[in-house]
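This report concerns only the one structure given below.
Excluded from the complex is one protein chain; the other protein chains are retained at their positions.
Order as written gives the chain letters A, B and C; numbering starts at 1 within each chain.
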Amino acid sequence: MKLHEYQAKLFFSREGIPVPKSGLANTPIEARQIAAEIGYPVVLKAQVLSGGRGKAGGIRLVRGDAEIETTANLIFNSEIRGIPVHRLLVEKAIEFSQEFYLGIVNDRSLAKPILILSSSGGIEIEEIALTAPEHIEKKPINPLIGLQNYTVRALASKLGIDYSLWKPLQQIAASLWRLFDQLDATLIEINPLVVTPEKTLMALDGKMTIDDNAIFRQKDFLEVSDQTAETPTEQEAKKFSLNYIQLNGNIGCMVNGAGLAMATMDCIQQAGSEPANFLDIGGGATADKVTAALSIIIKDPKVTAVLINIFGGITRCDEVARGLAAVLPEMRRALPIVVRLEGTNAEEGKKILEPYPQLLQADTLMAAAEIAVRASKQVAS
Amino acid sequence: MKLHEYQAKLFFSREGIPVPKSGLANTPIEARQIAAEIGYPVVLKAQVLSGGRGKAGGIRLVRGDAEIETTANLIFNSEIRGIPVHRLLVEKAIEFSQEFYLGIVNDRSLAKPILILSSSGGIEIEEIALTAPEHIEKKPINPLIGLQNYTVRALASKLGIDYSLWKPLQQIAASLWRLFDQLDATLIEINPLVVTPEKTLMALDGKMTIDDNAIFRQKDFLEVSDQTAETPTEQEAKKFSLNYIQLNGNIGCMVNGAGLAMATMDCIQQAGSEPANFLDIGGGATADKVTAALSIIIKDPKVTAVLINIFGGITRCDEVARGLAAVLPEMRRALPIVVRLEGTNAEEGKKILEPYPQLLQADTLMAAAEIAVRASKQVAS
Amino acid sequence: MTILLNENARILVQGITGREGLYHSERMYAYAKNVVAGTSPGHGGEWVLDYKVPVFDTVRDAKESTQADTSVIFVPAFHAADAIMESIEAEIGLIVCISEGIPIKDMLKVRALLEHSESRLIGPNSPGILTPGKAKAGIIPGSIALPGKVGVVSRSGTLTYEVVQALKKAGVGVSTCVGIGGDPIVGTSFVECLDLFESDPHTDQIVLIGEIGGNEEELAADFILNHVTKPVYAYIAGRTAPENRRMGHAGAIIEGKTGSARSKIESLLRAGVQLFSYPEEIAEIIRI
Partner (left out) sequence: MTILLNENARILVQGITGREGLYHSERMYAYAKNVVAGTSPGHGGEWVLDYKVPVFDTVRDAKESTQADTSVIFVPAFHAADAIMESIEAEIGLIVCISEGIPIKDMLKVRALLEHSESRLIGPNSPGILTPGKAKAGIIPGSIALPGKVGVVSRSGTLTYEVVQALKKAGVGVSTCVGIGGDPIVGTSFVECLDLFESDPHTDQIVLIGEIGGNEEELAADFILNHVTKPVYAYIAGRTAPENRRMGHAGAIIEGKTGSARSKIESLLRAGVQLFSYPEEIAEIIRI
């Protein structure tokens, strides 16, 4: 789960990492009230879960009372890479002489978190990683021991960062590690971490991602998780523990297993169309879950055909068939549905679906994709 | 630093370990008020840092309002193994069918904490450890990984503890581990951990010891450390970071290094007397600290001679001599003082002490002890 | 010998009295009769599978009584790391974790423990290991594979079944099929499995089934280039998946350009691997 900047900064603040004064505004009027409290100039920042907010016009400097509501309105009425803006962070504008990057992220192959420090932070950090890697230093953290100060010093020393900043850097890195460790984060970064004219460090922007598998033990996030931007359909899918991502094509898919779901999508494209969604019902899905999954797929008006591809292992094909059978009689649209059942109890499943001649059968995955694409084109024409 | 039972139980409670309802009373009247609130029968428990409180009369059951003030008075006016009683824990009396022991303590040779569980807890646990060790199970905890549930299950299974109690036992052990780890404890134990008639577990008594070296990072204890019972002299010594323990003999000692301090005490005894104290001024003591140390020693009216034994390493003998010289002119009692200076800057130190002919010199430690003992006997006679 | 698992395995099922654990224990037992024990806290002393398999409270007890050497874990996600650690401590040689949804932080601990242990972990979030005709540790349906000389290694579950079944339909058998698990942090990597297949005299060719994300496939490609002499075929799922809206730069700094289907496919092609573009296509391109 990705956190908004304002959420990340609340945690930063809790752990003693300096952040600018700020407030969260839901309306332009609130933005003006907050700005009056913290004093101009302020920066208005769209709280959307997307990179490149600045380039997309989601971050704007406001120097005085006269322009704040207009500017806030401008951002509220815009979309940042397709995401509507519901909240603005109104933040004191901070002067700075230098931008650092400081982050911790899990390295999959090492199975260790990595501490990353750069003396050239800011929006170009990925570019710098490719073109001037000498400005970025990183070191793995032993997850059992935790981040030690010597690791931070080693990076600061290599990057030639002024010694007066080592202690605050150690403190901020230690806070970041505590957050990473205690909140089950998979990524935390401060970018930029700026050097103010008073030679102190301050976090101007922050990003955090929390391990979805650990949310059950992270009470802080059970509450905020509903605030992360998702489509209503994706939220409904979440209720049934369905892994659903909406896409732009018109073949709705239901598959068991993420790998097979992606393979099914690839086959649809290879057969000449595009998937309308990614939908993994997981292992051992019950009939209820299958019913919910099919209902969600067919709610999408773009969908002109459905491809159901189940290879039973833990999942039992008869259970899937029962779930499908519960929706079919109530379907308002006459959509072509291709069903492919393989593996555990496939024969029983096929028997359950015999009463529904509108279902198309297929033996192989590629054949199923081709049939769905052909049927979809007939519907569309 | 050892914590009182009531302090340990506050931490237990904070981590979700069930404890009886209770309140802390400073007077018999307060005890009655608390008992009225929580309901009879109650147990009154002297809050002193000593084992064997029960046998010494420090724990008493009270059935009703009529007897509580008398009983409380009885305990307040008693001493538990020489320690006066300033506070009583007034606690709801709990029925139980079984007593367990659950504890975590550091094992020095393994360099790991050990989880200890016994199905025969209570005051006889040490006896059981010697006579019926099959009732006690223990397993090391990997300090980097922390206590895992399987470790608790393994002990519970070996002891044949009823399965219905495994889950609460796991939870309580997990809480105990969190306290041990987060509070820099060196020992935590619940004894007895009782099984109530409702088949739940409850901590009836608890002990905790916190690593003195870690108090600097344990804010909870910076506040409570003044509440642990110590003599006023020991508290004053603490202010100067002197490791001072008052004893019953009459040769006051000042030594650098705990091992050498103990050796010096042994020599005093071997020479026919007893030490009045243990006092380690530590490594690299300043003149100020030495001044404070000598002042503390001679405040003890039992002291009839002083033995100062310094082997300079990090400690410089001239610094020690300067510290002594600052007290000598102001001494009200004419006590014989034996000074032995060896090692770093011993010659300079001896020169500084030349103007004080009342000081006795000695070349070897054993000789110094003998001179001190002889001089002490002359003073006493 | 095939890799990791053969007919001599003595399988212990952790969580054997649970719904999934019991169901798949039956399947494993039916496949090779080598399920020798199960664990389930508080059920020590009971029996399952018609009194054929004894249940113990702890892995150590089970191992001491039955000499189990392979553990298959079917416990809920929030108990799974505990279960893995219990098997590591009991010095079980091969641990196969079927459970999915284990927090990454727990897996970091598990990996650190494994480093200094004698145990190998497959998974978590793995369908397990199938050595056709010999033994099965996990949930891969036994019916989809013939014994043979093609080693299969995959990050996926059901996608693997498609490929293995396609091989069977073409009459091609499998030496061992290993699902290394779909999670970001797993116990055994593609590279380690490739290494095992390369040294296994009963494996002639290797099929690798990868997907987008991480850099496991790129590392596998490097390894194939330098250390694998046997023919390798590969499939990468997710060519059409939308790039996950990346947030934060740390991933980019650590992983550079790896992770995309293109990066993986290009690396594998450079290593001389033959790619196939849909699961059943393996049957058309594999040469026996």
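Some observations on this one:
Heads up, the rule we're going with is that contacts are C-beta pairs under 8 Å (C-beta built on N, C-alpha and C of every residue); 3 or more make two chains touch, one makes a residue touch a chain.
Nothing here was measured: the structure is a model prediction, and the numbers come from that model.
The chain that is not drawn here is touched, among residues B:256, B:291 or B:376, by B:256.
Across the entire complex, the residue among A:96, A:166 or A:216 in touch with the chain not shown is A:166. Per the touch definition above, the residue from B:47, B:191 or B:304 contacting the chain not shown is B:191.
Among B:20, B:58 or B:103, only B:103 touches the chain that is left out of the view.
Hidden from this view is one chain, which touches chain A at 142, 144-145, 148-150, 153-154, 157, 163, 166. The omitted chain makes contact with chain B at the following residues, 2, 49-51, 81, 101, 103-109, 111-114, 116, 125-126, 129-130, 136, 138, 142-144, 181, 184, 186-187, 189, 191, 207, 209, 211, 213-214, 216-217, 245, 247, 255-260, 262-263, 265-270, 274-275, 278, 283-284, 311-315, 342-344, 364-366.
Please note the rule applied: only the chains that are shown with their structure count from here on.
Summarising the inter-chain layout, the chain whose CA centre lies farthest from the centre of chain A is B. The chain pair sharing the most C-beta contacts is A-C.
Our note on geometry: chain A versus chain B, Cα centroid distance of 53 Å, whole angstroms.
Of all residues in chain B, those touching 2 or more other chains are 144-145, listed in ascending order. Counting partners per residue, chain C has 109, 112 as the residues that reach two or more other chains.
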